[in-house]
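As you look at this complex, bear in mind that one protein chain is not there, while each of the others sits in place.
Order of writing sets the labels: A, B and C. Residues in every chain begin at 1.
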Amino acid sequence: MTRRDLRSVLMGVRARQLGTAVLGALVVDVMTGPSGSLTAPTRGLTGSLLSIRAVIFVALGVALWAFLTFRDRLATYTSRWTAAIAPSRLVADRRYRRAGYAALLAAAIAVPPYLSQYWQEVAVDQIGVYVLLALGLNVVVGFAGLLDLGYIAFYAIGAYSCAYWTGSLPIRPPHVFNPFVTIIFAVIAAMIAGVVLGFPTLRLRGDYLAIVTLGFGEIITIYANNLQSVTGGAQGPPKPIPHFSINLLGIHYQWKISNLPYYYLLLAFVVLILVLFHNLENSRVGRAWTAIREDEVAAAASGINTFRYKLLAFAIGASTSGFAGVLFASKIQVITPLSFVLQQSILVLVLVIFGGMGSLAGAVVGAAVIQWLPNALKTYVDKADLFMYLGAVLVVMMIYRPQGIIPSRRRSRELAMAEAGLVEADALTTASKEV
Amino acid sequence: MCLTNHFWDYFVPGIANGFLYALIALGYTLVYGVLQLINFAHSEVFMSGGFGGLFVINWAIADRHPHGLSSVWFVLIGIIAGAVTGGVVAFVLERVAYRPLRRRHAPKLAFLISAIGMSYFLYNLAGKEFGRDARTMKPPFTVTPSKPLFTIFGASVNLYDAVIALSAIIMLVLLDRLVQNTRLGQGIRAVAQDADTAALMGVNIDRVISQTFVIGGLLGGAAGFLFGLGTAGVSYTMGFTPGLKAFTAAVLGGIGNIRGAMLGGLLLGVVENLASSCFGASWVDVVAFYILVLVLLVRPMGLLGERLGRSA
Amino acid sequence: MAADADVLLDVDAVTLRFGGVTSLADVSIRQRRGELLAVIGPNGAGKTSLFNAITGVYHPQSGDIRFHPFGGKPVSLIGRKVHEVTKLGIARTFQNIRLFAALTVFENVKIGVEARQRTGPISAMLQLPRRRREEREGDQLAVELLEFVGLRDRANDLAASLPYGAQRRLEIARALGTRPQLLLLDEPAAGTNPVEKQELETLIRHINTEMGLSILLIEHDMRLVMSLAERVVVLNFGKVIAQGTPAEVQNDPAVIEAYLGTRAARAAEGGPS
Partner (left out) sequence: MNQRRFVAAVIPLAVAGLVLSACSSNKNSGGQGGSSGGKPVFKIGYEGPLSGGNAQLGLNMKYAVQLAINEANAKGDLPFTLQYTEADDQGSGDKSPAAAQQLIDDKQVIAVVGPAFSGATKAAEPKFADANLATVSPSATSPLLATQGWKTFFRVVADDNAQGPADADYAVKKLGITNIFAIDDASAYGQPLEKAFEDEAKKNGAQVTHQSVPGTTQCQAGSGNTQQYPAVAQTIKASGAQLVFYAGYYCDFALLAKALHQAGYTGKLFSDDGSLDPKYIEQAGADVAEGTYISCACADLSNDPKAQKFAADFKKLAGFPISVYSAEAYDATNTIIAVLKELGASATRAKVVEKLRTVDYQGITKEVKFQPNGNISGNAVYIYQVQGGKIVSLGLAGS
């Protein structure tokens, strides 16, 4: 390539980047601009595109573009800076990682009492419970490479099991239990549901599995909604589900309306599950899942019962979900089928992938960030537009960091190889390749 | 009552639903054919088509009360407006949410998430700009809707259903011809069969993928308009359920397979209506799901099997 | 023909069809315990199909494949799943190497070794003592196997980073990890350079003699086949056209015809094997 060619190519790239910057600026302008309405559908667009705002935004975009393109020194400085704080670099080093986790745990224990009640509430209802959900789905999607879009159904099964065994549903159980005890029933029920769903469907290929699980999730909600005499219908169980309590060996403790006790209970469970899953990941089972994800045929030829391991992943994911359901039900005390719709399944999937598929730390951080983000954003933007911003964040994130915030080591290797064109990025949808 | 004396009364409107599903399902199936990806944001392409068609037709009709031939023109204008909007949105969608990821060989789930993100972004943007309540579409024809156009097997067919079905049939036939007989279609089939080989043979993959998205967008957008026509309303959340149904229909017929999508759509439309007559509207999705599972257990690749290249 | 007592693998009149294509037509092959048996034949002769039929990937329409494990009753392999066949004591490698590319060399072998471990998810999660012991034993065996195939110093490298010949050896190590009685090698020398080929030849011989494993070998490299195999079976168009010692087979007119006809074509095509 001659020098001139190179230059024209570079100019081309620059021109494209300028275009992207201007278009990006206009999109941000429209996003943050005034809204239209039923009677004035163009008010939003004209208000943001045909006003001084547009000029400001385009100017900002162009300025940024110019800044980055023509100040090479600065550009390298910024990229070095971003590289330095990029979590993957830090996380890659084991020592940093250990220290980081210890610091995180310490912060998770020490900080919440100083937060406002509101943030404590968010930390329990919206972050804590979803961290558990994300950890469970991470086993299914991240470890075993199965796309499950009906994951929230098991959460529903857990929550309704808890409601049933605590006597909150219209149908009475043979014996009423404390929510703690119902964890066992709920986990078993969710696991059975996982196996029953998985047994006929896990032989299907990735995308087909996705639609079948999606359908399963939908029908569980429909059953919950329609069977009024069993579940209470759309209103949910008529009686509030009781809070947790301990009444054992002379110790009496009742979890009540305040959030901190629930927070610590959840934290303990999350840490427990993290330890269990970490052991699992680095065991025979975890390696078998990786093998299945990478090459199902070779895995089978190495003696791995692929079907059984997939079913196992499904069952473990389902029971974690069911477990989270009990915690949720007992904390919120009120459940309705609306808590278990498809969008929730998608949300949990987003948490897992945003955090970094296959990575336990990623699932935790992803859940924390995505669940925290709307609550933090809503002070600044119109609440009705929250999901628009969330959507934009997801797209930008996937374009620039498809591996997620903290990818697992195995996953990031797979992705690096895929980027170099060596292997498929994942075995989610590739059928058993020709032998 | 179930399946017996009113069979055709349920069957006939089911066909019209089915054609709508088929139009949308094609968008899923075409993209799946060339990329092996579920385009989760296709439901928003459909929604955009609804808005595009609505604005243009409302502006075009203004205060008139169209009838006769002018009705045909208005419907045509609406379809074209919807289709063009859908096509443009699908094109942008591919550029923003797919191409950059493709360049990086991102994992499949990253595509899924970026498509979900795009879907959230688009429908909420529409809600922000156009209001969050349903908008009403002006009717392009002035007839008494209660008067059936004609009857089949004793079941009355109303004008809306007839318009939807007829437009859909024309578009489906055009698409089938396009994929079978043109160079564009050849390219799509080649990429669907084996993208690497197609690239070696000089097919511009990027362009073919872009074109595939646009074709799917045209059909989806037109369906969005027809949908708005049938219900006389368009709203920012209208994409979700029909999108889901159409996706199910595509899988039912064999995702990636054009004729499969058509068959799956029609089948789902009819099955839903019959299920409604037997079990009530709130159980329709349950029945549809059971049928899907049964079909997949017997034919794991859908009714007509998978490949876009082979059977279309 | 071997006496029934030392038969290890008995492929009995197996026919395998795909749609209208017959890959294997009435194929019968018997392998003795400890024998290194080679299967040769031109492209498309059905060699890999034979492997896939034995290992449970394909299911033949007729015929039977019986395996006589050491100290156990003979079992039919028909209708068994791939992992079951592996557990019975038959391991294989693939023509186009199929390693777990993003895992380390050590982990690849470990996956093979773990095929025979028994502890389940619960003891793994809780790190029960039994699980720890098993983990240690597995590590030890994996290291030994890596030592055996000469990859010990690369244990922590990624599988994909190994040179071609080393990947072949790693695949064999992974297969050995499942503790097979019969090892199926699908063109192990394909794509290797002469040095690597030499190493492979030595390795295969060691496996056969030192470890005492029976080996069923598909190979295109005639020199390798003639030097390693005790007996050779020749397939063409899914049929057994000859079998015997390497010397006998080499002089069989049917074999010469089959090879001359296709070898010329192959050379002209330059296609993959």
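Quick notes on this structure:
Quick note on the criterion: contacts are C-beta pairs under 8 Å (C-beta built on N, C-alpha and C of every residue); 3 or more make two chains touch, one makes a residue touch a chain.
Model, not experiment: these values are computed from the prediction.
Within the whole complex, touches from the chain that is not shown fall on A, B. Of B:Ala60, B:Val92 or B:Ala232, it is B:Ala232 that touches the chain left out of the display.
Among A:Arg98, A:Arg308 or A:Lys383, only A:Lys383 touches the chain that is left out of the view. Only one of A:Asn138, A:Ser339, A:Ser359 or A:Ser408 touches the chain withheld from this view, namely A:Ser339.
As for the chain not pictured, it touches chain A at residues 13, 17, 20-21, 24-25, 28-29, 31-34, 37-40, 43, 53, 56-57, 60-61, 64-65, 68, 75, 78-79, 82, 116-118, 120-122, 125-126, 218, 221-222, 225-226, 228, 233-236, 238, 240, 257, 259, 328, 332-336, 338-339, 341, 375, 377-387, 392, 396, 399-400. Counting over the whole complex, chain B has residues 1, 6, 9-10, 13-14, 17, 20, 100, 127, 131-134, 136, 139, 145-146, 148, 156, 158, 160-161, 227, 230-233, 235, 237-238, 240-242, 245, 269, 272-273, 276-277, 280-282, 284-285 touching the chain that is not drawn.
By our rule, only the chains that are shown with their structure count from here on.
With respect to chain B, maximal separation of chain centres occurs for C (centres as means of Cα atoms).
Measuring from the averaged C-alpha position of chain A to that of chain B gives a distance of 29 Å.
Centre to centre, using the average C-alpha position, chain A and chain C are separated by 42 Å. Among the residues of chain A, those in touch with two or more other chains are 414. Shared contact sites, meaning residues of chain C that touch two or more other chains, are absent. Every residue of chain C that touches chain A in the complex is listed here, in rising order: 48, 52, 55, 57, 81-83, 86-87, 91-92, 94, 98-103, 107, 110-112, 114-117, 119-121, 124-127, 131, 134-135, 138, 158, 160, 174-175, 177-178. Interface residues of chain B facing chain A in the complex, by the touch rule stated above, are 32, 36, 38, 55, 96-97, 100-101, 104-114, 116-122, 124-125, 127-133, 135, 244, 247-248, 251, 255, 282-283, 285-286, 288-289, 292-293, 296-297, 300.
The touching residues of chain A, when paired with chain B in their complex, are 30-31, 35-39, 41-42, 44-45, 141, 147, 200-201, 203-208, 210-212, 214-216, 218-219, 222-223, 225-226, 342, 346, 349-350, 353-354, 357, 382, 384-388, 390-395, 397-399, 402-403, 414-415, 418-419, 421, 425-426, 428-429.
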